[in-house]
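What follows is a single structure, and I will ask about it in a moment.
Only a single protein chain was left out; the remaining protein chains are all shown in position.
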Amino acid sequence: MNFHQMTMVQLAEQLRNKSVSSVELTQYFLDRMTQFDGQINSYITQTPELALAQAAAADARRAAGEDGLLLGMPLAHKDIFCTKDVITTCASKMLANFKAPYNATVVEKLNAAGMVTLGKVNMDEFAMGSTTENSAFGVTRNPWSLDAVPGGSSGGSAAALAAGLAPVATGTDTGGSIRQPAAFCGVTGIKPTYGSVSRYGMIAYASSLDQGGPMAKTAEDCAHLLSAMAGFDERDSTCAEGERPDYVTGLNDSVKGLRIGLPKEYFGEGLSPEVKAATMAVATELEKQGATLVEVSLPNTSAAMPAYYVIAPAEASSNLSRYDGVRFGHRCDNPKDLKDMYIRSRSEGFGAEVKRRIMVGAYVLSAGYYDAYYLKAQRVRRLIKQDFVDAFDQCDVILGPVAPTPAWKLGEKTADPTAMYLADIYTIPVNLAGLPAIALPAGFSAGLPVGVQLIGNYFSEPKLLNVAHQYQQATNHHIQMPAAFA
Amino acid sequence: MTWETVIGLEVHAQLATNTKIFSAASTAFGAMPNTQACLVDLGMPGVLPVLNKGVVDMAIRFGLAVGATVAEKSVFARKNYFYPDLPKGYQISQFELPVVLGGQITIEVDGKEKVINLTRAHLEEDAGKSLHEDFEGYSGIDLNRAGTPLLEIVSEPEMRSPAEAVAYAKKLHELVQYLGICDGNMQEGSFRVDANVSVRRPGAPFGTRAEIKNVNSFKFLERAIMFEVERQIDVIEAGGQVVQETRLYDAAKDETRSMRSKEEAMDYRYFPCPDLLPLIITPAMIEVVKAEMPELPDAKRARFMSQYGLNDYDAMVLTNSREIADYYEAVVAATGGKDAKIAANWVMGELNARLNNDNLSISESPVDAQRMAGLIARILDNTISGKIAKDVFDAMWTSQDSADAIIESKGLKQITDPVAIAAMVRGVIDQFPEQLAEYKGGRDKLFGFFVGEVMKATKGKANPGQVNQILKDELAK
Partner (left out) sequence: MSDQIDVHKVARLGALAVSDDEVAAVGQKLNAIVGLFDQLAAINTDGVEPMAHPLDQVQRLREDVVTEADIHEYVQQIAPKVEAGLYLVPKVIE
């Protein structure tokens, strides 16, 4: 059986009708990891022993009569989620030996559902990056083209899915880190409404923007995984109270009458023709299914990128102060005094992009610059949110590109951080506003996947998943696999 | 020309909650190192703060007590700096929008009342402790205290002498204990005072101030300010300038000295903590706290006067601390509310003297309110005299026995039988015929001699009033 070609829902059926046990399915993916990961380097840490033990436990639960779509299902965790007694690196030398002393709430919830941890996948260090090139554990390659980037920061998650080295994965999205790698690797991923998924145990990059979410082959798989990930958590003050909506039941609803907004600012200069064409093709397909298209405007779109690169580094510079070599993490050898210990531990432990963002963050918060940069960016942030609020008066969901181009070549933009930042323009506004958005495959350009995103109003994930699912029922971009890994 | 001293105080009061401000770890003092530092207190990657309701209630209580505005919205901010006992590399505090705004404390110095205005009071987390001994070339970090809730109470620079500063600090110290929001233990660091001190010519603008950090006794506060004022005057009079800096008071040398060099000028980069949301205090929350608000010193003093018939002075002494007031009221209640004045005399007199003598606080008193009431009840029902009661009290101090048990075992019960007393009186008169003759001859002063002899003969147990009366009668025969 080619289990790696199946969706999670299909695999769940295999487990449910006992065509395969969780131990067998887990071993299948562990074997594929051994066979293929050398080519793409999607895993930082593989956890075969833990996986097989969890799989055996899941099989026992099933034998005892328990059922559950996620029971015994293997997955890969982005290495930003703390996993108890398993090395959790955040792709940083700083945490190269960090055995997390606890489980993130997301990990805890997925464990409870009976899921099996195959390992921890690669990412940009502390989620700072758009290519997974900023990892202390080597770059991850795009399975569709080994000299292309997989996107980032959840590049390991996306690449592992595309290469069939995990059926589903967790990711996090601070400025596009689920959606952009999903688009680059031809998989589906949803960034939930801020506050839907607990941040407890998810190593912080920019706290007011970070949000964990599922990545998978299909929107339907994402809906099931998100159902288990989302929920109120008393350990996270920013986690929304109350019940989460039902992400699954409405998947098969018709899109008839749905108003799809096309923001004119997302189709202007800088957008490559092939991505534009793919996006419009998605619009056409949904129109064919009965949706209507309306032009909307998000006038402050171009301000999102500078606002984000003020706010995110500001929060990050403070969030990363805890890495001081005192209680955990890297400490330099033979510090000559306290200051030397701080400076050398941090300078040795952090990579170049992380250091840049720490310094930029310190700068925008420092005396004399706080008002002009930090406070100003926060005011702009409100304008960006208001743009979406206004747009949702005219439409139900917004459709747009995820990135201006498909995946670029490894090394192409590493010398120029600002060029890299500019590629985030379509994903960043969503994080600043705290909205949900789903990225889904929409075709190919020169052999590389192209993705689009649907942006919804607060807590409208069921609608986004429904629309994406309806699109995927009518198309097959999402079930394509790169030939070398098929 | 004279100099005017300008003092503002910042007091850090540790709030008497069970748990830390942002974690559910215990705040109990004195545990083994790091046994009360949970993942949140350690600043582990990925952990998040959640605000303790008890902390908010205590801040409201304080705000109400000083007549301040309890902010409808306050915001937690991060103060960023590296220090090994600051696990996250930032302290969560409140900066632009504190929880309490304004308020007043009335002090009394040299019989004159003065109102000191408060600027604000804000919530923040305490740091851990660095231990500098024992480890060759290393310091040891204990994070048990990290995350302990603090209320930082900031006054306006309105104090004009060390005496006023001490009076203010003492009043605040009394108040926070009264409110039950701080145990006030200065040795354990529960109540720490920073003094901002400057000098100027009267009427001139404020001079440059120095901040003296972490003074942990009222005596040191007074000494530290006195030293600092002299130092600043010397600097200016020698043609120099006072630099704005943080200074430490060294009690052994009785001097302040500079703590941080200027080169390391701090830029704390305060910004709203993204892990915490705005704290909204609703009128309903304030009402709940108000309803549970302990009676404040001034109100209690007035009530003691009206309810127990005490004079102003007694009422003031008995309401000086909540513990004394509570003790006193427990004694009165246990004696059925009878003769509250005698209870007042005992609490302020014998009890207070013994406590002072043994250097004990009232909560450590070997004689609790119930046993004290048992003693007073025997005075009130004439079982013993006030004088004998002092002996009984002494015996109670060093034992667990009740007043009744001691009276019984030592046979101290008062003699009140008039026939028995009359017999003893006659025996004494018969014993001293010479004195009797002198008394009859007009030496009235000898009456006291006979009283003394009767009391001696009865080992002090005869009821003094009755002895007086019967002796008078018998001598007149």
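In order of appearance the chains are A and B, and numbering begins at 1 in each one.
Criterion: a residue touches a chain if its C-beta (ideal position, glycine included) is under 8 Å from a C-beta of that chain, and two chains touch if they have at least 3 such contacts.
Note that this is a predicted model, so its numbers are computed, not measured.
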Contact partner of the left-out chain, one of A:A58, A:V326 or A:A442: A:V326
Any idea which of A:T89, A:S208, A:T279 or A:N457 touches the chain not displayed? A:S208
Could you tell me which of B:G137, B:G239, B:P433 or B:G448 touches the chain that is not displayed? B:G137
Of the residues B:L101, B:L277, B:L380 or B:A457, which one touches the chain left out of the display? B:L277
Those residues of chain B that touch the unshown chain are 17-19, 23-26, 32-39, 42, 44, 50-56, 75-76, 80, 82, 84, 130-132, 134-135, 137-143, 248, 259, 267, 269, 272, 274, 276-280
If you put the missing chain back, which residues of chain A would it touch? 97-99, 101, 193-195, 208-209, 234, 237-238, 240-241, 300, 302-303, 305-307, 309-310, 317, 321, 324-329, 331, 335-344, 346-347, 350, 355-356, 358-364, 366, 369, 372-373, 375-383, 385, 416-418, 421, 432-435, 458
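Note that in this section only the chains that are shown with their structure count from here on.
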Where the centres are mean C-alpha positions, what is the separation of chain A from chain B, in Å? 56
Complex contact set, residues of chain B against chain A: 39, 42-51, 78, 80, 82, 84, 87-90, 141, 267, 269-271, 274-277
How about chain A: which of its residues touch chain B in the complex? 81-82, 88, 90, 95, 98, 100-102, 104, 199-204, 206-208, 234-238, 314-315, 317-318, 320-324, 326-328, 338, 342, 362, 365-367, 370, 374
